[in-house]
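With one protein chain withheld, the remaining protein chains of the complex are depicted in position.
Coming up: chain A.
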Amino acid sequence: MALLKMKFSQQRRVRLAQGLWLLSWLAVMCGALIFCLGVYLKIELLRRDEVMENTEIHVVPNLLMMVGLASIGANWVASRVCQDSLDASRFPRWRILLLGWYAVAVLLCCLLLAVVVLSYALQGRLEESLKVGLRNGIRFYKDTDVPGRCFQKETIDRLQMEFRCCGNNNFKDWFEVQWVSNRYLDFTSQEVKDRIRSNVDGRYLLDGVPFSCCNPASPRPCLQNQLTDSRAHYNYEYQSEELNLYSRGCRQALTDYYMGLMNSTGPGVLSVILIQMAVVMRYLQTAVEGAMALESPEGESEGYILEKDVKATYADVKAKALDLLKFAQVDPASEAAGAEEGEKADKATEKVATTAA
């Protein structure tokens, strides 16, 4: 009792092959798109390498690229199989490969599922990595004369302007860090000396932010210094002012951006197409094999997913697996019996020889 049996005439077989050929080329395109998505995501992650502390998140684009390439290859093979399926002389050589193809398709589907799961699971790690990276970036903002850190200022400024964000969680992060280098501080001035003395570590902290936090959409020219002092600026209220600087934190901005890139629907679409292809391919394979076994190859044949129903197939597979295992072992009982029989045969031939002689 075959599973999901369907009858296929010659016409329907031809249609099936053509449809599968089109589907396989569609899957090749999808695979190429997934590969490009992986490349783009990797490039974007590498661009902001300096504000990320570790590279754990790179496993997502790496997987996407691998799956994309593998699916291009596998689906190209599928299209060749379709082209040869209606030619009885060329189809048998693909028969052996088809089992491997099913395995590859299932593996690709699992990998795509893993990518989707990973992109959600690694969000927390990405945020942690950004938190540490941005904190270092803000801390070393002033060190434009230290080799290895001299580009941090430019990186952070560009990042804040491009993603329209300020600081790690918000603009107040800049109040806790000395972002003006000592090279540009006049140590003879009383104001500077007071500020430096006023905190334990001897740092020049101020309630100001760099210019890259300024919001161009604000109706008034940007206020960067003495932000917490409502009296320092005319017609300014610190608590209610929200257009002056960017209110979003850069960690949040970057996380949202990368999550948006990773949560695209590409992997889902490709896995659906692969599953459909596997089913149709199975029907095509069984229908064509059935047709080749008939006397008249143009006649009707049956196509199915499994030759027997699920239970029987499972029992078959189990028996085959056990057989394979048994073949590897040497059975002592049957060996002894075989030796006995061999001896009996020898004795019988001896007897015959002696009587003859």
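Basically, a residue touches a chain if its C-beta (ideal position, glycine included) is under 8 Å from a C-beta of that chain, and two chains touch if they have at least 3 such contacts; residues count from 1.
Keep this in mind: contacts and distances are computed from a predicted model.
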Among "Cytochrome c oxidase assembly protein COX19", "alanine transaminase", "SAGA-associated factor 11" or "Peripherin 2-like a", the UniProt name of the subunit that does not appear here: "Peripherin 2-like a"
Selected from A:Arg47, A:Arg183 or A:Lys311 as touching the chain missing from the view: A:Arg183
Omitted-chain contact residue, chosen from A:Pro210, A:Pro267 or A:Gly290: A:Pro210
Residue of A:Asn235, A:Thr265, A:Ser296 or A:Gln329 in touch with the missing chain, whole complex considered: A:Asn235
Interface residues of chain A (partner: the chain not displayed): 144-145, 150, 153-154, 157-158, 161, 179-181, 183-186, 189, 210-212, 214, 216-217, 219-222, 224, 233-235
